[in-house]
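Below is one structure, written out as structure tokens; comments come after it.
Every protein chain of the complex appears in place save one, which is left out.
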Amino acid sequence: MKGKKAITKLVILLFSLVFVLAACSDDDASSDGDSKVIKFMHLWPEGSSKTHYEIVNGIIEDFETDNPGVKVDLEVLSNEQYKDKIQVLSTSDELPDVGMTWAAGYLEPYVNGNKFATLDDLLEGDLADSFVAGTAEAYALDGKTYGLPLELNIATIFYNKAIFEEYGLEAPETLEELEQVIETLNDNGVAPIALGNKDRWTGSLWYMYLADRIGGSDVLTKAIDRSGSFEDPALVQAAEEVQNLVEMDAFVKGFNGLADEEAKSMFMNEQAAMYLIATWDLPNYTTNEDVPQEFRDSVGYFHFPTVDGKGDMNSFVGGPGVGLFVAEDSDVKEEAKDFVSFFVQEWGEKSVTEAGVIPATKLDANSLELPQMYVDVLNDLNSASNLTLFADVQMSPDAAQVHLDMIQAIFGNEVTPEEFTKAHEDALSAEE
Amino acid sequence: MKSSDKRKGLILTSGRSFSISNDMGLNEMNKVMSNKWVITLYVLPALLLIAVLVFIPLILTGYYGLMDWDGVGEMNFIGLENYITAIQDMKFWDSAWHSFLLAIFSTISLVIYLAISLILASKIKGADFLRKIYLIPMLLSSVAIAQLWIKVFNPTNGMLNHILMVLGVENPPAWLADTSIVLFAIFVPILWQYAGFYILIYYAALKNIPESIIEAARIDGASPLQIAYRIKLPLIMGIVKVTIVLAVVGSLKYFDLIYVMTGGGPNGASEVMASYMYKLAFSSKDFGYGSAIGFLLLVITLIVTIVIRKITASKEEIQY
Partner (left out) sequence: MKRIGYILLYLCLGGVALFQVFPIIWLFLFSLKDNREIFAGSPFALPSELRWENYVKVWEGGIGTYFWNSIWITAVAIILTVLFASMVTFAITRMKWKLSKLVLGLFMVGLMIPIHSAIIPLFSMFLNVDLIDNPWSIVITYTAYNLPITIMILLGFYYTLPREIEEAAIMDGCSIHRMFFKIILPMTAPVMSTTVIINMIYNWNEFVFVNTFISSDAYKTLTVGIQNFIGQYMTDWGAIGATLIISVLPILLAFIFFSNKVVEGISASAVKG
């Protein structure tokens, strides 16, 4: 009988647990007492991105001093884990008050699901005219802006000047010249281009530039926003050019199985002569003390060459990286918006001088002490005729996956250029 | 404490020859061993834990599979559409086939693990030391294992290709980039990582066999090989069956190394069911469809497990 009683108790206890678990009760305690707490998540851990991390902490400290009664509660995750966690949090309406987002396609589901607050009031107020043209727009949907960018990157081809010199090569300005460079390097047993296409967006950069040069700077954007078509002959030809490059062994061996990081290290260990990457890598070639001075001095960059005399070398692939969002159902929305505005203003100059990030806010390059390569890149940005946002960011998450898979397939010679463009067209038109 | 120890010793020493012949004892025994309250008390905590933490999510996964849901906005009920799409989705069946291949390879490799365990358990010198070493890969997290093998397989700087080139192979393959090899290349670290796990279980099972039985066989003139095959193997058959199920189930839902090392690529050549599900739910933000795939994964695993249980059960009847 004693056992019976114990079991009854246990059953009641456990069943009540089940009931509580099943019951839905939404209570959010963002503000405790009179001090308000802003939950903030970012993706720059101390271990790998120390300067970013410290700048953020400095900004938070300043903000808290300026706004007594408001506290910022921080959670830091690494890139992949950050994305996963945001996904989980959003299913339960538990997004942090302020967090990081990517532009265009990434933020679309969040906007449609009414999770992000509009930030247009900030853009018209404190932050009026402070962003580089085209950056904040990448976070806009139907005329409203849902995120404020922190970084701005453009992709260029970095090359090893020492290797080029050794074989009497010059930075190419046309695809033909590039192909000659590749041939010479191959003849001398030097791997021409480092490419880590396991990550797929890396190969996408090559394809995007070829499309830009062949079909003009808006052909890809139009195909994606459906005012054009992905079966445009220029887009087919760009895919053909990709296969030509693969055919002539332009890329390091086994590139489809290499991570970008492995490819980068091949370039940095002088095992490959060229590397197409965005300017977030600049510190490695300028200020990063862990990289030997000799190597840093030997790195230069050139704009993606023209193809058959077509294309504008001042048209870039790139765009803003991460940006800040404010959660729509945040209990401290006003404070969160203030924080975002404060953050963006403080971030600009500090990020470039301390962390080597090119911010999306306007900068006066001449007033700052910067390495020459930064000055050059900032000048390029000023004279840029066009900036095409990374294709996988432009597209919706679903179509982006198709694009990325197809990139691996075209580089791996597993599909024809026609199949390549058709798959894109199908995926994009399915979403119309 | 002391008295019970004594009693235990008493029972154990007399255990083998002890048997109950009178009905009174048997009834008593049956009564005690089928006491419903005791059974409930013993089973309930665990059962409730998995009911709440495993079965509710499992049912919800099936339920989300009926939805059109990006994991962010509103859910829309669309009936079986996701499941129907999945059944016609060649990518899904490709990934399922890859998972099956992994299951087959894992099961076959159990034979090797079993052989090693039989050798280790046959009282050779240093067996205990070796057994510990064999488990080392299992101790490391998959993050480390993945990084190690990425470096082994690197086409230019990797160890494997260095060795192959020293051996005179002129153009060794790019293991993780070649769509026809990548799947098999990636099986190697997976099988390697789990070797110690199965050896651990087999070794414990083998050591659990009473010494007297083996001794008796040896006196009868059985060779070590015969003892292993005729006596030890049948005695641990129960555990072998368990490991077959574990290997198959574990393979069918396998994710870790594949996701880190190739991300399922190139172009889906190493995609398995779990990585495909993850990509759909988390990268493509097609949470409804991803859930449907997750649920199908479970159904497929369940069917395969039942089939295996049936096959191994009938084998048992033949043996005895």
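All chains are identified by letter, namely A and B, in their written order; residue positions are counted from 1 within each chain.
By our rule, a residue touches a chain if its C-beta (ideal position, glycine included) is under 8 Å from a C-beta of that chain, and two chains touch if they have at least 3 such contacts.
As the structure is a prediction and not an experimental result, all values here were calculated from the model.
Note that the absent chain touches A, B when the full complex is taken as a whole. Of the candidate positions B:K91, B:R218 or B:K253, contact with the unshown chain belongs to B:K253. Interface note for the absent chain: among B:I78, B:A204, B:A217 or B:L233, the touching residue is B:A204.
When the whole complex is considered, the residue among B:M75, B:L164, B:A222 or B:V242 that touches the unshown chain is B:V242. The chain not shown here is touched by just one of B:V111, B:A144 or B:A216, and that residue is B:A144.
Residue positions on subunit B in contact with the hidden chain: 4, 7-8, 11-16, 18-20, 25, 28-30, 32-36, 38-39, 42-43, 45-47, 49-58, 60-61, 64, 71, 116, 119-120, 124, 128, 130-145, 147-148, 151-152, 157, 159, 162, 192, 195-197, 200-201, 203-205, 207-208, 210-212, 235-236, 238-239, 241-242, 245-246, 249, 252-253, 255, 273-274, 277-278, 281-282, 287, 290-291, 294-295, 297-298, 301-302, 305, in rising order. Interface residues of subunit A facing the missing partner chain: 17, 20-25, 43-49, 75, 77-81, 84-85, 88-89, 91-92, 94, 261-262, 265-266, 268-269, 271, 280-281, 284, 290-291, 321-322.
The rule we apply is simple: only the chains that are shown with their structure count from here on.
Residue ranges of subunit A in contact with subunit B, taken from their complex: 3-4, 6-7, 10-11, 14, 17-18, 21-22, 83-84, 87, 90-91, 109-110, 112-115, 191, 197-200, 252-259, 262, 266, 271, 397-398, 400-401, 405, 408-409, 412, 414.
Residues 37-38, 40-41, 44-45, 48, 51-52, 56, 70-74, 150, 153-157, 174-179, 182, 262-263, 265-268, 279, 281-287 of subunit B are the ones touching subunit A in the complex.
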